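Removed from the display is one protein chain of the complex; every other protein chain stays in position.
What follows is chain A.
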Amino acid sequence: MKLGIVCLLALFVSVSQAEASNEESSEPKCESSGEFVSYKAGVYAEKSNKKAHAFNLYCNVAYKGDYRAQFKLARLYLHGIDGYLSSNKVVAGVWARISNSVARSVKRKNLINQIESELSKDELAELNSIYTTARALIPSGNRIDHQYIKEDLSKYLKDEKRVYTGSRIKRKKDNAPNNLDTFDFN
């Protein structure tokens, strides 16, 4: 009988752990494809109140070293996006610090101070540790769009058709981003 209860408890624990990890993986990953995406497209998406689109567009540019996109990502991570991205102050702090590491500004420094003042001692230590690794991998101080391209920015706001399997989002095979350049903060 006792053995049965222990087995049931172990099963319950493993299921809840699996659920928790599923929940974690449902968070959108910030990643960059090799394709060129204009930073302006992210600004346009944000102004059109399509923050999820803006998040993905900024991610694309931020990994290529665009400090403006890195700053915008910091703000999105700080406040979160309703129903899409949970607020994560540590990640927000990492992006804010990266954005201000080469091209500095008072605006970006103020955001760093605001984020750091809201973190606990442990979170600050975590931020320091992640930042050291991230800064070595992610460039900053660039502006990606040095060439003017006249384009219809609304094309970036079209929803991609996605295949949903349980709580995990899978991209269509032919839409799979090639030349992935991902840094996972978790």
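In this text, contacts are C-beta pairs under 8 Å (C-beta built on N, C-alpha and C of every residue); 3 or more make two chains touch, one makes a residue touch a chain; residues count from 1.
Note that contacts and distances are computed from a predicted model.
As stated in its UniProt record, the chain not included in the shown complex is "Lipoprotein", which appears among "Lipoprotein", "Branched-chain amino acid transporter", "Carbon-monoxide dehydrogenase small subunit" or "SCP2 domain-containing protein".
From the options A:Val43, A:Ile81, A:Ala134 or A:Leu157, the residue with contact to the chain not on display is A:Val43.
Interface note: of A:Ser87, A:Ser105, A:Ser129 or A:Ser154, the residue touching the hidden chain in the full complex is A:Ser105. Taking the complete complex into account, residues 39-40, 43, 68, 102-107, 109, 141-143, 145-148, 150 of chain A touch the chain not shown.
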